[in-house]
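As you look at this complex, bear in mind that one protein chain is not there, while each of the others sits in place.
Our next item is chain A:
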Amino acid sequence: MRNQLEFEVFGSYALFSDPVTKIGGEKFSYQVPTYQSIKGIVESIYWKPSLLWYIDEVRIMNPIQTESKGVRPIDYTKGGNTLAYYTYLRNPRYQVRCHFEFNPHRKDLIYDHNEHKHHNIAKRALQAGGRRDIFLGSRECQGYVEPCVFGEGKGFYDEVPEVDFGLMVHGISYPDETGKKERETRLWRAKMQYGVIRFIRPEECTLVRKTGEGFMKSFDSTNMESVDVLYEEWFPRGGGSE
């Protein structure tokens, strides 16, 4: 696929909080990552407001295991801390296939639409382990990314025809992705077939709720540097070394 990135992401723990338990403070992880959490990981590797990442599929490599930990979250009213159990996924490892498209709601950033350069920067960023910290669902779950060939290697669920995870959060739509002035939460029915979850695109989700308001931050050439300018700055005579 055009502008595609394939990588493996792993860590010791992951916590893709299920909103049902999150609101009470006793966080319990979903069994598999949400679309939004993977999108966050990809955006940590490389992102610019002019592009949107789309997650195509995720391959679950290791068995889904949970482990609970006693934690001491801060009590913001009384001070000090309270007690809770967080239940994490243990030893997660996923292969991800994703691609980027230019943000159609960012007409103001058309000057930055140099597909080939963005793609190459993204690949180099992945090679370096991402531009920002990678984390699996929650900030305390540090993760690592590595380029890989999607589908290579043996996964734990390769032989399992289907696992149904039921209704899950797909992600949150922000104003700059939809062009609307509101924030929406999307739900979908997640299914794993032979270890692979094929995500539907955000606009294909039929179960959508309005869950807040927001606005689109404006970008233009005064507060964002285009790739071409950056390239010129780094390689004044058109590169040559590449």
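Note that in this section contacts are C-beta pairs under 8 Å (C-beta built on N, C-alpha and C of every residue); 3 or more make two chains touch, one makes a residue touch a chain; residues count from 1.
Here is the rule we use: contacts and distances are computed from a predicted model.
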item: Complex member absent from the view - protein name from UniProt, among "DNA modification/repair radical SAM protein", "ABC transporter permease", "Rieske-like 2Fe-2S protein" or "Type I-C CRISPR-associated protein Cas8c/Csd1"; value: "Type I-C CRISPR-associated protein Cas8c/Csd1"
item: Touch criterion as defined above, residue of A:Gln4, A:Thr87 or A:Thr178 at the omitted chain; value: A:Thr87
item: Residue of A:Met1, A:Ala128, A:Val149 or A:Leu207 in touch with the missing chain, whole complex considered; value: A:Leu207
item: Sites on chain A contacted by the missing partner chain, in the whole complex; value: 18-26, 28, 30-31, 63, 65-66, 68, 70, 73, 75-78, 82-87, 164-169, 172, 183, 185, 187, 189, 207, 209, 211-212
